[in-house]
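Structure in structure tokens, see below.
What follows is subunit A.
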Amino acid sequence: MKASYFEKVGIGIKTVIKGMKKSLAYFFKKPVTLQYPHQKKVIAERYRGSIRLTINPETGKHKCIACTNCEKICPAFAITLKIETPEGSKKKELKEYYVDLGKCIYCGLCVDSCPVDAIEHSKVYEVAERSKENLILRLDTIGEKNV
Partner candidate 1 sequence: MGVVSILENLNLEKVDKEYSKSGFCHAFLLKDKSEIREVAKRFKEDGYYLETIVGYDKGEGVRLVYIFNRMDKVHRTGIYIDVAYFEEVDTVSDIFSSGIWCESEVYDLLGNTFKGHPSLKRLLTPEGLQGYPLLKSWKEED
Partner candidate 2 sequence: MEFTGLLNTFLGKVILSVAGVMIVFTFNALIAVWLERKISGHIQLRLGPMEVGPHGLLQSAADGLKLICKEIITPQGVDKKLFAMAPYMVFFPSLLMFIVIPFSDKLQVQDLNIGLLYFFSISCIATIGIFMAGWASNNKYSLMGAVRSIAQSIAYEIPIILSILSIVILTQSLRLSEIVKAQSNMWFIVPQFVPFIIYLISAIAELNRTPFDIPEAESELVAGFHTEYSGMRFAIFFMAEYTNMFLVSAMATTLFLGGWNGPVLPPVVWFFIKTYAIVFVIIWVRWTFPRLRPDQLMNFCWKFLTPLALINLLVTTFILKLL
């Protein structure tokens, strides 16, 4: 720093004292820590957690019409569907709905692209697992994880 010797000493003493006073002032302020396991953060209404199938109130079953929109749009190839057409009707029917949370990037494109709003975001953010296989969820039977 281009300043004469005594100027530097002056600036030095002044700034050191001001800095120390400020950090002492903050020492007595209320900490902002949220102690995670004991206190949990209030999750925002629109939080995009891991996806789950919505239950149709009348039929009590999921609303998915097996159009594979979500499977095609997913940039991370996280959704895999198993679809069969029972001999009776020509309409396709969803057998199994898998989402791999290891690949899912929570971007929400699948929920936007679904024509019948069959899937929605839950507020689950604690999806850590011990093994990769547990990350692959089957949505149409167990609903989503632990909400």
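How were these picked? Simply put, all candidates are chains of the complex that A comes from, given by their letters.
Going forward, a residue touches a chain if its C-beta (ideal position, glycine included) is under 8 Å from a C-beta of that chain, and two chains touch if they have at least 3 such contacts; residues count from 1.
Small disclaimer: the values here were computed from a predicted structure and weren't measured.
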Statement: Contact partner of subunit A within the complex, picked from 1 or 2: candidate 2
Field: Sites on subunit A touched by candidate 2 in the complex
entry: 5, 9, 16, 19-20, 22-24, 26-29, 31-33, 35
